[in-house]
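In this view, the complex is presented without one of its protein chains, the others remaining in place.
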């Protein structure tokens, strides 16, 4: 065990229990690393995390991040339930998950240590602000004695230093109040992390200067803290056997990138869709965690003609979206599970009147209020089967933050081409996580919804396009085509109220055929990774994409005959889905629910299925999927 | 062709195209007969029908009836959409359906003929009030020339007479206004039907005397009309070759009977359940067709302590029911598809807080407003899968009007024993149809919900019964057991808000296990008819029970190896369901939807399945089911 | 189009649809339909630009009977659907048809919010104090102790007064009309149409099947004059078969008092003049019970304020104008948005 003291301010401890990772002479190259920053809600953790992401992105590393907010708005300082955290996985290859376990934990107070230490991999590095480990804070966190003084940290590497004090020193000249000065300590910690992984500070300088353009001294104080943290790292290097790590750039397609969350790309994708079909976007929503950020994002786009409407409740939001579509706009509504429940009656009306509409569900853990800030995929049943009567509609799911852009466009296209409501499933993880995105060019997407030519003489509200079976979208304002829509059953041509048994059978059949026919416009399903035949196909949907994808890469590297089949279209399925799955001995369906897609695939008649269910509010770990595969392989190769 | 004229008033025509059924010398025995009475909404058709039902019941015939109301409240007189009809199937054996096709049609005006003639079997008997066949009425009905004067009725037997005029004559002495006198013409027609099938008039006399106890002359007028109609039949007998028919009594279990609709028995079953568990029944609902009659029925039971609450909407109704359960009552809510959609968020809360609650869905044709007065079974998906999150709950279905009583008690028992919301599926057909019911004795049913003993020291809101996994029902007012319930995820013992991943997984698993475990209390599934092995098992649920049952009887009489398996429990299935179905070569699942139970059984891994779907707002005909079976048998015996 | 003016004016009949009207014989809805069609003709409505949105109920069948665009939607939600439609196309002439159940039971929340937001539309609430379509259950406006299939021993809910409710929600136009009083109804409809923002009109509508004559105490010829006061802006609040009754202010009570001119020394000039911009007066008029005091009909309150779509549109203009003044180039499409902020080139 080596202990190096530096000016009495820091202590670097390398526990002998774990193999020493550090190299005195030069930075140690790492392929990827998972860093978790945790502290009080008021500590600016999320800002710190997003700056670290940006710095990584600017240096060409791939990355994935996830903010882990407390469920309380602003819990009392120092409590465990007031801890805010940010996890980032970055590295010199493509990054598909936020990492099973952090390698580095920055704990800005005892509560942050208490709630996050368990996640850290054994042998990982803990960075601690000793200045925050006052006896009051230690007690508040629920420790009986200081974790710095018992065996709590024995299994980890540790850097502990009084970040608070050093931050105060670093910004002393600038003349901020003590309180404001202390608020820079997250940037001190960030500087240290930058040093640790050799990240450049320029993007953070720029961000601070922009953010605090009017409060220049705040910008300067944060910059001073950042630099001080970095300098502290350098002194560490000089005075210990810790030389830091180096992370290379990842192989990435050329082009212009930005960091995006799923909420942003969903919002932008919807706005892009409105441009592609030349319609006004009317987005009607009622706030609910974790769906609200889409509303927030779109509310900033009013200069583009986007209309956002914060309705009195979810029912009104769905109705306003449908009313907007009725009047010729692209009507979209958005919520999470409990809110979607309230929209179903209106969605069924949309099915019946055959108007386009997009419904975005950013799923969270249920049932009922559940765990609003935790992620789950348990609203698939609700989307596919959750309405009264025979009211089929297409269901799509996004797989990652960047993917939301394309899914939003795809859903809008289907809604308008097929005159139907479309449900898009995202989740709290996708909505809040961020990753680099090769910025799309809207001009690269096919325009849609422009084909329709209406001949007034030949018009009838429920006459259909011979191929898509869609009726025409005739909207108020068009002269000579006046008609009435409604939720009672309609004559299959005129749309007049009709109670005739044959007509109802016909309309029921047509509505089903129309939706089933959408599978024609879905590209054939192909493995996302791996061969079109093999021992196991892992079939996934939604945000489990990342962990499954990484697991399959790893398993294939080990020579296992595993493929990854990812479904964007959950209803109807792609036409060739069955055919493709026939080529595998076992189909494994991992889901963050009790087996909903599993049941839907079972109902297609398939037998060689196995589920992998997790309902804990947490994403899959890569190794959980790997373990499931290994178990199956053992069995089938017996 | 024989034509017999009688006093210029009636003409009996027996078409030679069809074999003559009538016997001059004596009444012709019939096993069963289907009679349909149709006329204007104002003609008292429903009263006529229910009197005919009563008279049949009193004479020991079994029967099934269905009222066919117009969807308009009171359409203009003489229009086709203002026609009200009543169909009754009665006879000397057990009656399971309202009959595929009427044998006799009484048409009190041209519109009634227009809208109902198509249903009549070829060769059936039409009784017509020529007095209502004015040129204005004929035109209103949409006939270009009088159907009495062209070939419209060629394929039928016909009794036509001026019922209006003869009714006026019959009641002339009583001194009612012309308008009021004419309102007796339905009883004239009824008298004729009584003669035709040799039904006794006593029960109708009694009913009229009771109903018009204060308006004695109205009672007398109707009685006079009834007698006149009957007398007219006798003259027919004397003057034609029509001698009427005789219908024997059916074999029925001994006991006290009454005629009941499904709405009545559902209401009474709920009230009985409340007695069996010693709780107050709080029934909260919002009117909607065809569910409202349950509310109407329960509203008359206030003297028994039943509380009915007409809420401001379906959400409030569901919440009031749940609030009532929270406070210790048996909370029940009821609606139809569109209203159930609105209740789902609250039902999910009930799943989460684990309080008992019964939700009755009287299904109607969807999607959206659909066809409110028509029947369908298309809300099974909604019941089983229609909530967000993992929120499983038991689903039961009633199969006939009489069955609702038992299903209501069973659902309440499960709700309380398992502390869970339970969805009961009925439909518009069951709710409005009527049949004789061997009146139940509540004392014959096991009492429930009395086992719980609470030891305050050991109480925790989410501690569970080791076998059922139900938590205890502790309600406000109980001292020392105060606690808070809520829809956020709860600690698996204390019920405190909990975000812990393992706890959420555990609670999700327990909620699922608890519901799955209900199958233990479900009696083993046995064929309702037929052997436990064979070529085909017809698996049905809900109101298709009657047609399937009759079809299976017929098919078995023909020597076919067909069995009828009826499911009351749709979620979870009975434990032995799979085992039982394994013994059949083909499983046929007829449903009034696009194949919802079919999908649910498919998802159990079964392959030898075939659906039979009908979505026209009409019940199955017996022969549709027979035809489907024959087709399968042909194929598998090839 | 330049020849719009040349097009022949439409008559009331031109607004009739081809659908057969299917209300019960004698239903008050017929009279309202008649008045609306006449009004559409008189205001020169364009068929293609006129939209009727309704919920569910007898009353909500209305859109099927007019020859314009229509949406017979779901129970209680017409205001929310109409709001969405107006946000999509603020140029539409929006009419909302609802009933006492549709608008005040299941739809109460949306009614409140469309009124406070002041979305430009006319809201016609057909109040028959009963659920007609579902066959006669009591409604939120039914008198206490109403016997109905769901309240065989009498209802126990205190009824809500639609006009009072609308005022409490901050409505800027509140009126009351009677189905059979065609002249007044027509005038109110026109005033509502002219009012920019949400105009709320409660129409007393007789349901001869389930609630016959519930309004007759103040609508029947015989008693109408003495039990109904038809208010008009800037006209004195007088009524009575001899027009010698009127309302005076009962100051200490903040109340209105019915008096007879000439009796107890009451002089004509004591009678209050109706001021449709005075919300308190509207509140007092709306509360008059029809027992000791006459039921007030006519435009109780009418105060103009910019409509919701107007402020929405205005805000967009302002934002766009502001964006143009900024140093950064204005965004002309989503492609520009995607490229703002922190980007990097690989």
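Assorted remarks:
To keep things simple, chains are lettered A, B and C as they appear, and every chain counts its residues starting from 1.
The criterion applied here is as follows: contacts are C-beta pairs under 8 Å (C-beta built on N, C-alpha and C of every residue); 3 or more make two chains touch, one makes a residue touch a chain.
Here the structure is a predicted model, which means the values were calculated and not measured.
Remark: the absent chain touches shown chains A, B, C in the intact complex.
Note on the undisplayed chain: of the listed residues C:21, C:46, C:266 or C:319, the one touching it is C:319. Note that of C:40, C:112 or C:338, the residue touching the chain absent from this view is C:112.
Only one residue from B:141, B:193, B:315 or B:588 touches the chain missing from this view: B:315. Within the full complex, the residue among B:29, B:175, B:255 or B:523 touching the omitted chain is B:255.
Interface note for the absent chain: among B:88, B:349, B:507 or B:580, the touching residue is B:349. Interface with the hidden chain, as seen from chain C, comprises residues 105-109, 112-113, 116-118, 140, 153-154, 156-161, 164-170, 249, 251, 253-255, 278-281, 283-284, 287, 305, 308, 311-312, 315, 318-319.
Along chain B, the points of touch with the absent chain fall at residues 54, 57-58, 60, 203, 207, 252-259, 268, 271-272, 275, 280, 282, 284, 301-305, 307, 309, 311-313, 315-317, 319-329, 331, 345-346, 349, 353, 438-443, 475-488, 496-497. Not every partner is drawn; the one left out touches chain A at residues 72-77, 79, 81, 286-289, 292, 295-296, 299-300, 302, 308, 310, 312-314, 338, 368-369.
The rule we apply is simple: only the chains that are shown with their structure count from here on.
Of the two interfaces, A-C and B-C, the higher number of touching C-beta pairs belongs to A-C. Measuring from the averaged C-alpha position of chain A to that of chain B gives a distance of 49 Å. Separating the centre of chain B from that of chain C, both taken as means of CA atoms, is a distance of 41 Å. For chain B, residues touching at least two other chains, in rising order: 338, 368-369.
In chain C, the positions touching at least two other chains are 56, 74.
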